[in-house]
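Structure incoming, see below.
A single protein chain has been removed from this complex, and every other one stays in its place.
Per-chain numbering from 1; labels A, B and C assigned in written order.
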Amino acid sequence: MSFLPFAIAAWLFLIGLYGIVSSRNLIRAILSLTVVQSATYVVLLGVGYVHGGRAPIFADIPAGTPAVDPVVQVLVLTDIVIGATVTAMLLALAVQAHKRFGSLDPQDLRALRD
Amino acid sequence: MTRRTRLVMFGIAAAGLGVVLIYGLAGLPAFGDYHGVYGHVIDRIGVTERHATDLVTALNFDFRAFDTLGEEFILFGSVLGVVLILREVRDDHERPRQQEAEEHSFAGASAALRAMALGLIPTLIALGVYIVVHGQITPGGGFQGGLILAAGPLAVFLAGRYVRMKRVAPHAMGEIGDAAGAMGYALVGLGGLVFAGVFFKNFLPLGIPGHLLSAGQIDVASVAVGLEVSGAFLVAWSEFLDQAILVRRNGAR
Amino acid sequence: MTVLQAAALAAVALTGGGVVLATDPVRQTLVLGVFGIALTMLFFVFQAPDVALSEIVVSTVGLPVMILLALRKVRRQERDRKEEGE
Partner (left out) sequence: MHITALAIVVPMIAAALLVVGRHSSPRLLNDLAAAGVGLSVVTISAILLVRAIHDPIVYWMGGWRPNHMVAVGISLSIDPIGAGMAAFAAVLVTAALVYSWRYFDGADGLFHALMLVFLAAMVGFCLTGDLFNLIVFFELMGAVAYALTAYRTEERGPIQGAINFAITNSVAAYATFIGAALLYARTGALNLAQIGAALDGHTADALVVVAMVLLFVGFLTKAAAVPLHFWSADAHAVAPTPICVLLSAVMAELGLYAVARVYWTVFAGGLSPHVDELRAILIALGTVTALWGGIMCYAQRHLKRLLAFSTISHVGVIACGVGLLTARGLAGAATYVVGQGFTKGALFMLVGVLLHRFGTVDEFDLHGRGREMRVAGVLLGVGGLALTAMPGVTLFFGKSLIDGAALDDRYAWLPAVFVISSILTGGAVLRVTGRVFMGWGASQRQDDVRLRHVAEEKDEQRVERDFTPPLMLIVPAVLLAGAIVIGLIPGALPAIETAAAHFADHAAYARWVLTGGAPHFTAVRHTHVETVDYLYGSAGTLGAIAIAALTLFGSTLHQRVPAALIGPPRAALTALRGLHSGHIGDYVAWWTLGTAMLGGASLILLT
(Lines give C-alpha, C1' and ligand atoms only; values in the text may rest on other atoms or scores of the structure.)
Protein backbone atom coordinates (compact mmCIF):
# COMPACT_ATOMS: atom_id res chain seq x y z
CA MET A 1 0.00 0.00 0.00
CA SER A 2 2.85 2.38 0.74
CA PHE A 3 3.99 1.95 -2.85
CA LEU A 4 0.65 3.00 -4.31
CA PRO A 5 1.50 6.66 -5.08
CA PHE A 6 4.62 5.66 -6.97
CA ALA A 7 2.90 2.90 -8.90
CA ILE A 8 0.27 5.42 -9.95
CA ALA A 9 2.97 7.84 -11.04
CA ALA A 10 4.48 5.15 -13.25
CA TRP A 11 1.01 4.43 -14.65
CA LEU A 12 0.43 8.10 -15.47
CA PHE A 13 3.84 8.40 -17.14
CA LEU A 14 3.27 5.37 -19.35
CA ILE A 15 -0.38 5.96 -20.21
CA GLY A 16 0.50 9.54 -21.15
CA LEU A 17 3.25 8.29 -23.44
CA TYR A 18 0.78 5.86 -24.96
CA GLY A 19 -1.55 8.77 -25.61
CA ILE A 20 1.14 10.64 -27.53
CA VAL A 21 2.25 7.61 -29.51
CA SER A 22 -1.23 6.50 -30.49
CA SER A 23 -2.70 9.94 -31.06
CA ARG A 24 -4.35 10.85 -34.34
CA ASN A 25 -4.97 14.37 -33.16
CA LEU A 26 -2.25 16.73 -32.03
CA ILE A 27 -4.42 18.30 -29.35
CA ARG A 28 -4.96 14.87 -27.87
CA ALA A 29 -1.20 14.33 -27.90
CA ILE A 30 -0.70 17.65 -26.10
CA LEU A 31 -3.24 16.80 -23.41
CA SER A 32 -1.60 13.40 -23.02
CA LEU A 33 1.68 15.22 -22.44
CA THR A 34 0.12 16.95 -19.43
CA VAL A 35 -0.74 13.50 -18.08
CA VAL A 36 2.91 12.45 -18.47
CA GLN A 37 3.83 15.51 -16.50
CA SER A 38 1.38 14.88 -13.72
CA ALA A 39 3.41 11.75 -12.95
CA THR A 40 6.19 14.05 -11.79
CA TYR A 41 3.83 15.86 -9.37
CA VAL A 42 2.74 12.61 -7.80
CA VAL A 43 6.29 11.31 -7.38
CA LEU A 44 7.58 14.55 -5.91
CA LEU A 45 4.76 15.04 -3.44
CA GLY A 46 4.69 11.35 -2.60
CA VAL A 47 8.38 11.52 -1.75
CA GLY A 48 8.01 14.44 0.63
CA TYR A 49 4.95 13.25 2.53
CA VAL A 50 5.26 12.51 6.24
CA HIS A 51 2.62 10.46 8.07
CA GLY A 52 0.53 12.74 10.23
CA GLY A 53 2.49 15.77 9.05
CA ARG A 54 0.79 19.12 8.60
CA ALA A 55 1.15 21.49 5.69
CA PRO A 56 4.37 23.49 6.08
CA ILE A 57 2.50 26.63 7.03
CA PHE A 58 3.20 27.76 10.55
CA ALA A 59 0.46 30.38 10.72
CA ASP A 60 -1.92 28.45 12.92
CA ILE A 61 0.23 25.59 14.13
CA PRO A 62 3.06 25.96 16.66
CA ALA A 63 6.66 25.69 15.54
CA GLY A 64 7.99 22.18 15.90
CA THR A 65 4.81 20.46 14.76
CA PRO A 66 5.71 17.66 12.34
CA ALA A 67 5.19 18.94 8.82
CA VAL A 68 5.49 17.49 5.35
CA ASP A 69 8.52 18.44 3.29
CA PRO A 70 8.16 21.97 1.89
CA VAL A 71 10.93 21.63 -0.69
CA VAL A 72 9.15 19.16 -2.96
CA GLN A 73 6.12 21.43 -2.95
CA VAL A 74 8.19 24.28 -4.33
CA LEU A 75 9.54 22.00 -7.01
CA VAL A 76 6.00 21.00 -7.97
CA LEU A 77 4.95 24.65 -8.14
CA THR A 78 7.72 25.32 -10.65
CA ASP A 79 6.78 22.14 -12.47
CA ILE A 80 3.14 23.26 -12.82
CA VAL A 81 4.13 26.60 -14.30
CA ILE A 82 6.46 24.91 -16.76
CA GLY A 83 3.73 22.50 -17.77
CA ALA A 84 1.10 25.19 -18.28
CA THR A 85 3.35 27.38 -20.39
CA VAL A 86 4.71 24.64 -22.58
CA THR A 87 1.14 23.43 -23.13
CA ALA A 88 0.11 26.94 -24.16
CA MET A 89 2.91 27.11 -26.68
CA LEU A 90 2.11 23.67 -28.05
CA LEU A 91 -1.54 24.62 -28.47
CA ALA A 92 -0.46 27.67 -30.44
CA LEU A 93 1.68 25.42 -32.60
CA ALA A 94 -1.26 23.06 -33.10
CA VAL A 95 -3.45 25.93 -34.27
CA GLN A 96 -0.77 26.92 -36.78
CA ALA A 97 -0.27 23.33 -37.83
CA HIS A 98 -3.94 23.02 -38.61
CA LYS A 99 -3.78 26.22 -40.58
CA ARG A 100 -0.80 25.04 -42.65
CA PHE A 101 -1.56 21.36 -43.04
CA GLY A 102 -5.34 21.38 -42.87
CA SER A 103 -5.24 18.56 -40.39
CA LEU A 104 -4.21 17.74 -36.85
CA ASP A 105 -3.40 14.12 -37.57
CA PRO A 106 0.37 13.59 -37.20
CA GLN A 107 0.05 11.22 -40.14
CA ASP A 108 -0.86 14.17 -42.34
CA LEU A 109 1.99 16.37 -41.16
CA ARG A 110 4.42 15.55 -43.91
CA ALA A 111 6.76 18.47 -44.21
CA LEU A 112 9.69 16.58 -42.73
CA ARG A 113 10.41 13.16 -44.06
CA ASP A 114 13.74 11.82 -44.99
CA MET B 1 6.29 3.06 -39.60
CA THR B 2 2.71 1.96 -39.81
CA ARG B 3 0.48 2.66 -36.88
CA ARG B 4 0.52 -1.01 -36.00
CA THR B 5 4.31 -1.33 -35.98
CA ARG B 6 4.55 1.83 -33.95
CA LEU B 7 2.13 0.59 -31.33
CA VAL B 8 3.78 -2.82 -31.11
CA MET B 9 7.20 -1.25 -30.71
CA PHE B 10 5.86 1.14 -28.12
CA GLY B 11 4.17 -1.69 -26.26
CA ILE B 12 7.44 -3.56 -25.89
CA ALA B 13 9.36 -0.41 -25.02
CA ALA B 14 6.76 0.73 -22.49
CA ALA B 15 6.85 -2.62 -20.76
CA GLY B 16 10.61 -2.25 -20.44
CA LEU B 17 10.38 1.34 -19.25
CA GLY B 18 7.71 0.32 -16.77
CA VAL B 19 10.02 -2.29 -15.28
CA VAL B 20 12.85 0.25 -15.08
CA LEU B 21 10.62 2.83 -13.40
CA ILE B 22 9.21 0.35 -10.91
CA TYR B 23 12.70 -0.90 -10.03
CA GLY B 24 13.83 2.64 -9.36
CA LEU B 25 10.74 3.76 -7.49
CA ALA B 26 10.80 0.61 -5.35
CA GLY B 27 13.97 1.93 -3.72
CA LEU B 28 12.11 4.91 -2.29
CA PRO B 29 11.41 5.06 1.41
CA ALA B 30 7.87 3.88 2.18
CA PHE B 31 5.22 6.54 1.58
CA GLY B 32 5.00 8.79 4.62
CA ASP B 33 8.43 7.91 6.02
CA TYR B 34 10.39 10.80 4.67
CA HIS B 35 13.11 12.40 6.81
CA GLY B 36 15.07 14.56 4.41
CA VAL B 37 17.48 16.98 5.94
CA TYR B 38 16.73 19.91 3.63
CA GLY B 39 13.09 20.25 4.67
CA HIS B 40 13.97 20.03 8.36
CA VAL B 41 16.49 22.83 8.12
CA ILE B 42 13.95 24.98 6.31
CA ASP B 43 11.30 24.16 8.91
CA ARG B 44 13.72 25.25 11.60
CA ILE B 45 15.01 28.49 10.13
CA GLY B 46 12.14 29.56 7.87
CA VAL B 47 10.01 31.29 10.46
CA THR B 48 12.85 32.51 12.67
CA GLU B 49 15.10 33.90 9.98
CA ARG B 50 12.57 34.89 7.31
CA HIS B 51 9.52 35.79 9.41
CA ALA B 52 7.36 33.98 6.87
CA THR B 53 4.82 31.45 8.06
CA ASP B 54 4.15 29.81 4.69
CA LEU B 55 7.44 28.04 4.17
CA VAL B 56 6.58 27.07 0.61
CA THR B 57 6.37 30.73 -0.30
CA ALA B 58 9.53 31.45 1.67
CA LEU B 59 11.36 28.79 -0.32
CA ASN B 60 9.85 29.99 -3.54
CA PHE B 61 10.74 33.64 -3.15
CA ASP B 62 13.74 33.56 -0.84
CA PHE B 63 15.73 30.38 -0.25
CA ARG B 64 15.20 29.13 -3.79
CA ALA B 65 14.31 32.47 -5.36
CA PHE B 66 16.80 31.81 -8.12
CA ASP B 67 14.81 28.80 -9.36
CA THR B 68 11.76 31.02 -9.48
CA LEU B 69 13.72 33.51 -11.60
CA GLY B 70 14.19 30.77 -14.16
CA GLU B 71 10.54 29.78 -13.84
CA GLU B 72 9.35 33.35 -14.40
CA PHE B 73 11.41 33.58 -17.55
CA ILE B 74 10.05 30.28 -18.77
CA LEU B 75 6.62 31.86 -18.46
CA PHE B 76 7.85 35.07 -20.07
CA GLY B 77 9.60 33.26 -22.91
CA SER B 78 6.69 30.91 -23.58
CA VAL B 79 4.21 33.74 -23.80
CA LEU B 80 6.52 35.54 -26.20
CA GLY B 81 6.56 32.24 -28.05
CA VAL B 82 2.76 32.16 -28.22
CA VAL B 83 2.74 35.72 -29.53
CA LEU B 84 5.45 34.84 -32.03
CA ILE B 85 3.75 31.68 -33.24
CA LEU B 86 0.30 33.23 -33.63
CA ARG B 87 1.46 36.64 -34.86
CA GLU B 88 1.19 36.08 -38.60
CA VAL B 89 -2.55 35.72 -38.58
CA ARG B 90 -3.38 39.17 -37.36
CA ASP B 91 -2.20 40.99 -40.43
CA ASP B 92 -4.34 42.30 -43.20
CA HIS B 93 -6.00 39.17 -44.49
CA GLU B 94 -7.92 38.60 -41.30
CA ARG B 95 -10.40 40.73 -39.44
CA PRO B 96 -12.85 40.13 -36.64
CA ARG B 97 -16.22 38.74 -37.59
CA GLN B 98 -18.25 41.85 -37.20
CA GLN B 99 -21.32 40.78 -35.36
CA GLU B 100 -19.48 38.47 -33.05
CA ALA B 101 -16.68 40.85 -32.33
CA GLU B 102 -19.04 43.56 -31.27
CA GLU B 103 -21.24 41.48 -29.10
CA HIS B 104 -19.66 38.15 -28.78
CA SER B 105 -21.74 35.52 -27.11
CA PHE B 106 -19.69 32.71 -25.71
CA ALA B 107 -21.43 29.39 -26.26
CA GLY B 108 -24.81 31.01 -25.97
CA ALA B 109 -24.27 33.01 -22.82
CA SER B 110 -27.63 33.53 -21.20
CA ALA B 111 -28.59 36.69 -19.35
CA ALA B 112 -28.20 34.86 -16.08
CA LEU B 113 -24.71 33.73 -16.97
CA ARG B 114 -23.79 37.25 -17.96
CA ALA B 115 -25.02 38.66 -14.70
CA MET B 116 -23.13 35.99 -12.84
CA ALA B 117 -19.97 36.64 -14.78
CA LEU B 118 -20.26 40.38 -14.19
CA GLY B 119 -20.73 39.78 -10.51
CA LEU B 120 -17.69 37.56 -10.57
CA ILE B 121 -15.33 40.27 -11.73
CA PRO B 122 -14.86 42.28 -8.53
CA THR B 123 -14.74 39.07 -6.51
CA LEU B 124 -11.99 37.70 -8.73
CA ILE B 125 -9.94 40.84 -8.52
CA ALA B 126 -10.29 41.11 -4.76
CA LEU B 127 -9.44 37.44 -4.32
CA GLY B 128 -6.47 37.74 -6.67
CA VAL B 129 -5.00 40.71 -4.87
CA TYR B 130 -5.56 39.05 -1.50
CA ILE B 131 -3.78 35.89 -2.56
CA VAL B 132 -0.86 37.78 -4.09
CA VAL B 133 -0.11 39.89 -1.02
CA HIS B 134 -0.71 37.20 1.61
CA GLY B 135 1.60 34.67 0.00
CA GLN B 136 4.10 34.68 2.85
CA ILE B 137 1.42 34.03 5.48
CA THR B 138 -1.12 31.64 3.99
CA PRO B 139 -1.28 29.37 0.96
CA GLY B 140 -0.98 31.13 -2.37
CA GLY B 141 1.26 33.79 -3.75
CA GLY B 142 2.09 35.59 -6.95
CA PHE B 143 1.36 32.79 -9.35
CA GLN B 144 -2.00 31.70 -8.03
CA GLY B 145 -3.19 35.23 -7.33
CA GLY B 146 -1.94 36.52 -10.64
CA LEU B 147 -3.87 33.93 -12.56
CA ILE B 148 -7.04 34.72 -10.64
CA LEU B 149 -6.50 38.43 -11.34
CA ALA B 150 -6.22 37.73 -15.05
CA ALA B 151 -9.49 35.85 -14.88
CA GLY B 152 -11.23 39.18 -14.17
CA PRO B 153 -11.01 40.49 -17.73
CA LEU B 154 -11.73 36.98 -18.92
CA ALA B 155 -15.04 37.16 -17.08
CA VAL B 156 -15.83 40.27 -19.10
CA PHE B 157 -15.57 38.08 -22.14
CA LEU B 158 -17.72 35.41 -20.53
CA ALA B 159 -20.26 38.12 -19.97
CA GLY B 160 -20.31 38.45 -23.71
CA ARG B 161 -18.17 41.41 -24.57
CA TYR B 162 -15.19 40.57 -26.70
CA VAL B 163 -14.45 44.13 -27.72
CA ARG B 164 -14.99 45.35 -24.22
CA MET B 165 -12.52 42.83 -22.92
CA LYS B 166 -10.00 44.12 -25.40
CA ARG B 167 -10.72 47.59 -24.09
CA VAL B 168 -10.45 46.55 -20.46
CA ALA B 169 -7.23 44.69 -21.05
CA PRO B 170 -5.53 45.79 -24.22
CA HIS B 171 -3.05 43.36 -25.59
CA ALA B 172 -0.12 45.74 -25.24
CA MET B 173 -0.93 46.32 -21.59
CA GLY B 174 -0.84 42.61 -20.88
CA GLU B 175 2.45 42.35 -22.66
CA ILE B 176 3.94 45.22 -20.70
CA GLY B 177 2.63 43.76 -17.45
CA ASP B 178 4.23 40.46 -18.34
CA ALA B 179 7.58 42.03 -19.15
CA ALA B 180 7.52 44.49 -16.24
CA GLY B 181 6.65 41.73 -13.80
CA ALA B 182 9.44 39.49 -15.04
CA MET B 183 11.86 42.37 -14.90
CA GLY B 184 10.57 43.40 -11.48
CA TYR B 185 11.31 39.96 -10.17
CA ALA B 186 14.84 40.12 -11.57
CA LEU B 187 15.21 43.57 -10.02
CA VAL B 188 14.33 42.16 -6.60
CA GLY B 189 17.36 39.94 -6.99
CA LEU B 190 19.44 42.83 -8.21
CA GLY B 191 18.27 44.89 -5.23
CA GLY B 192 19.79 42.24 -3.01
CA LEU B 193 23.04 42.56 -4.93
CA VAL B 194 23.11 46.34 -4.70
CA PHE B 195 21.87 46.88 -1.14
CA ALA B 196 22.92 43.69 0.63
CA GLY B 197 25.88 42.60 -1.49
CA VAL B 198 24.53 39.27 -2.74
CA PHE B 199 22.05 38.49 -5.51
CA PHE B 200 18.61 37.77 -3.99
CA LYS B 201 19.82 38.51 -0.46
CA ASN B 202 16.99 40.09 1.45
CA PHE B 203 17.37 43.86 1.73
CA LEU B 204 13.97 44.78 3.13
CA PRO B 205 12.80 44.79 6.77
CA LEU B 206 11.51 41.41 7.90
CA GLY B 207 8.56 42.69 9.97
CA ILE B 208 6.50 40.59 12.36
CA PRO B 209 5.65 37.02 11.35
CA GLY B 210 2.07 36.71 10.20
CA HIS B 211 1.63 40.37 9.37
CA LEU B 212 0.84 41.65 5.91
CA LEU B 213 4.06 43.57 5.48
CA SER B 214 6.40 40.91 6.71
CA ALA B 215 9.08 38.59 5.37
CA GLY B 216 11.11 41.20 3.49
CA GLN B 217 11.57 40.68 -0.21
CA ILE B 218 9.02 37.86 -0.36
CA ASP B 219 6.07 40.22 -0.61
CA VAL B 220 7.66 42.38 -3.28
CA ALA B 221 8.72 39.35 -5.26
CA SER B 222 5.23 37.95 -4.96
CA VAL B 223 3.69 41.15 -6.31
CA ALA B 224 6.11 41.16 -9.25
CA VAL B 225 5.23 37.57 -10.04
CA GLY B 226 1.54 38.35 -9.71
CA LEU B 227 1.90 41.16 -12.22
CA GLU B 228 3.81 38.97 -14.60
CA VAL B 229 1.46 36.02 -14.37
CA SER B 230 -1.67 38.06 -14.87
CA GLY B 231 -0.08 39.85 -17.84
CA ALA B 232 1.19 36.60 -19.29
CA PHE B 233 -2.12 34.77 -19.10
CA LEU B 234 -4.01 37.76 -20.44
CA VAL B 235 -1.73 37.90 -23.44
CA ALA B 236 -1.96 34.17 -24.05
CA TRP B 237 -5.74 34.07 -23.68
CA SER B 238 -6.26 37.08 -25.87
CA GLU B 239 -4.01 35.57 -28.55
CA PHE B 240 -6.14 32.44 -28.57
CA LEU B 241 -9.29 34.53 -28.45
CA ASP B 242 -8.16 36.42 -31.53
CA GLN B 243 -7.56 33.13 -33.23
CA ALA B 244 -11.01 31.87 -32.45
CA ILE B 245 -12.72 35.08 -33.52
CA LEU B 246 -10.69 36.26 -36.48
CA VAL B 247 -11.58 34.90 -39.89
CA ARG B 248 -10.05 35.10 -43.28
CA ARG B 249 -11.28 38.00 -45.33
CA ASN B 250 -11.48 35.91 -48.46
CA GLY B 251 -13.28 33.21 -46.51
CA ALA B 252 -16.89 32.25 -46.82
CA ARG B 253 -18.31 35.39 -45.24
CA MET C 1 -2.06 5.94 4.12
CA THR C 2 -5.47 7.30 4.86
CA VAL C 3 -8.60 6.32 3.00
CA LEU C 4 -8.87 9.84 1.62
CA GLN C 5 -5.41 9.63 0.16
CA ALA C 6 -6.06 6.27 -1.42
CA ALA C 7 -9.32 7.54 -2.86
CA ALA C 8 -7.68 10.65 -4.30
CA LEU C 9 -4.92 8.53 -5.82
CA ALA C 10 -7.46 6.22 -7.39
CA ALA C 11 -9.35 9.19 -8.80
CA VAL C 12 -6.14 10.59 -10.29
CA ALA C 13 -5.26 7.25 -11.85
CA LEU C 14 -8.72 6.82 -13.36
CA THR C 15 -9.22 10.34 -14.68
CA GLY C 16 -5.63 10.44 -15.97
CA GLY C 17 -6.36 7.35 -18.01
CA GLY C 18 -9.64 8.97 -19.05
CA VAL C 19 -7.85 12.02 -20.46
CA VAL C 20 -5.74 9.81 -22.66
CA LEU C 21 -8.49 7.46 -23.73
CA ALA C 22 -11.29 9.97 -24.36
CA THR C 23 -11.86 10.21 -28.07
CA ASP C 24 -13.67 13.47 -28.64
CA PRO C 25 -11.40 16.50 -27.99
CA VAL C 26 -14.07 18.55 -26.22
CA ARG C 27 -14.94 15.66 -23.94
CA GLN C 28 -11.23 15.20 -23.40
CA THR C 29 -10.92 18.80 -22.26
CA LEU C 30 -13.71 18.25 -19.77
CA VAL C 31 -12.06 15.09 -18.48
CA LEU C 32 -8.83 17.07 -18.19
CA GLY C 33 -10.67 19.52 -15.94
CA VAL C 34 -11.91 16.66 -13.79
CA PHE C 35 -8.37 15.24 -13.73
CA GLY C 36 -7.15 18.63 -12.53
CA ILE C 37 -9.71 18.60 -9.74
CA ALA C 38 -8.67 15.09 -8.77
CA LEU C 39 -5.05 16.23 -8.63
CA THR C 40 -6.07 19.22 -6.55
CA MET C 41 -7.79 16.91 -4.07
CA LEU C 42 -4.71 14.75 -3.98
CA PHE C 43 -2.50 17.75 -3.25
CA PHE C 44 -4.81 18.77 -0.45
CA VAL C 45 -4.69 15.39 1.22
CA PHE C 46 -0.93 15.37 0.72
CA GLN C 47 -0.86 18.56 2.78
CA ALA C 48 0.19 20.79 -0.09
CA PRO C 49 -2.34 23.65 -0.19
CA ASP C 50 -0.09 25.98 -2.18
CA VAL C 51 0.29 23.41 -4.90
CA ALA C 52 -3.41 22.61 -4.80
CA LEU C 53 -4.28 26.26 -5.32
CA SER C 54 -1.92 26.46 -8.29
CA GLU C 55 -3.31 23.32 -9.82
CA ILE C 56 -6.90 24.40 -9.48
CA VAL C 57 -6.38 27.78 -11.15
CA VAL C 58 -4.36 26.26 -13.96
CA SER C 59 -6.59 23.28 -14.62
CA THR C 60 -9.98 24.92 -14.31
CA VAL C 61 -9.27 28.32 -15.85
CA GLY C 62 -5.78 28.71 -17.27
CA LEU C 63 -5.59 25.80 -19.68
CA PRO C 64 -9.21 24.94 -20.56
CA VAL C 65 -9.78 28.45 -21.92
CA MET C 66 -6.86 28.04 -24.28
CA ILE C 67 -7.76 24.50 -25.27
CA LEU C 68 -11.39 25.31 -26.00
CA LEU C 69 -10.45 28.40 -28.00
CA ALA C 70 -7.89 26.41 -29.97
CA LEU C 71 -10.51 23.73 -30.68
CA ARG C 72 -13.00 26.36 -31.75
CA LYS C 73 -10.46 27.85 -34.13
CA VAL C 74 -9.72 24.45 -35.59
CA ARG C 75 -13.36 23.70 -36.05
CA ARG C 76 -14.05 27.01 -37.69
CA GLN C 77 -11.16 26.46 -40.04
CA GLU C 78 -12.55 23.10 -40.97
CA ARG C 79 -15.94 24.59 -41.67
CA ASP C 80 -14.49 27.41 -43.77
CA ARG C 81 -12.45 24.95 -45.73
CA LYS C 82 -15.50 22.84 -46.41
CA GLU C 83 -17.51 25.84 -47.53
CA GLU C 84 -14.70 26.93 -49.81
CA GLY C 85 -14.55 23.45 -51.26
CA GLU C 86 -18.23 23.47 -52.18
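Quick note on the criterion: a residue touches a chain if its C-beta (ideal position, glycine included) is under 8 Å from a C-beta of that chain, and two chains touch if they have at least 3 such contacts.
All of these numbers come straight from a predicted model, not from anything done at the bench.
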Which displayed chains the unshown chain touches: A, B
Touching residues on subunit B - with respect to the absent chain: 1, 3, 6-7, 9-10, 12-17, 19-21, 23-29, 34-39, 41-42, 45, 62-67, 69-71, 73-74, 76-78, 80-81, 83-88, 172, 175-176, 178-180, 182-183, 186-187, 189-190, 192-193, 196-202
Interface residues of subunit A (partner: the chain not displayed): 9, 13, 17, 20-23, 26, 29-30, 33, 36-37, 39-40, 43-44, 47, 71-72, 75, 78-79, 82, 85-86, 89-90, 93-94, 96-97, 100-101, 106-107, 109-114
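Here, only the chains that are shown with their structure count from here on.
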A-B against A-C, pair bridged by the larger set of C-beta contacts: A-B
Where subunit A and subunit B are represented by their mean Cα positions, the distance between them in whole Å: 15
Gap in Å, rounded to a whole number, between the CA centres of subunit C and subunit A: 11
Two or more partner chains touched - positions in subunit B: 31-32, 54, 56, 139, 143, 236, 240, 243
Where subunit C touches two or more other chains at once, by residue number: 1, 48-51, 54, 58, 62, 66, 70, 73
Interfacial residue positions of subunit A with respect to subunit B in the complex: 1-7, 9-10, 13-14, 17-18, 21-22, 43, 46-51, 55-59, 63, 67-74, 77-78, 81-82, 85-86, 88-89, 91-93, 95-96, 99, 107
Touching residues (chain side subunit C, partner subunit A) in the complex: 1, 6, 9, 12-13, 16-17, 19-21, 25, 28-29, 32, 35, 39, 42-43, 46-51, 54-55, 58, 62-63, 66-67, 70-71, 73-74, 77, 81
Touching residues (chain side subunit B, partner subunit A) in the complex: 3, 6-7, 10, 14, 17-18, 21-22, 25-26, 28, 30-36, 38-39, 42-43, 46-47, 53-56, 59-60, 64, 67-68, 71, 74-75, 78-79, 81-82, 85-86, 89, 137-139, 143, 210, 232, 236, 239-240, 243
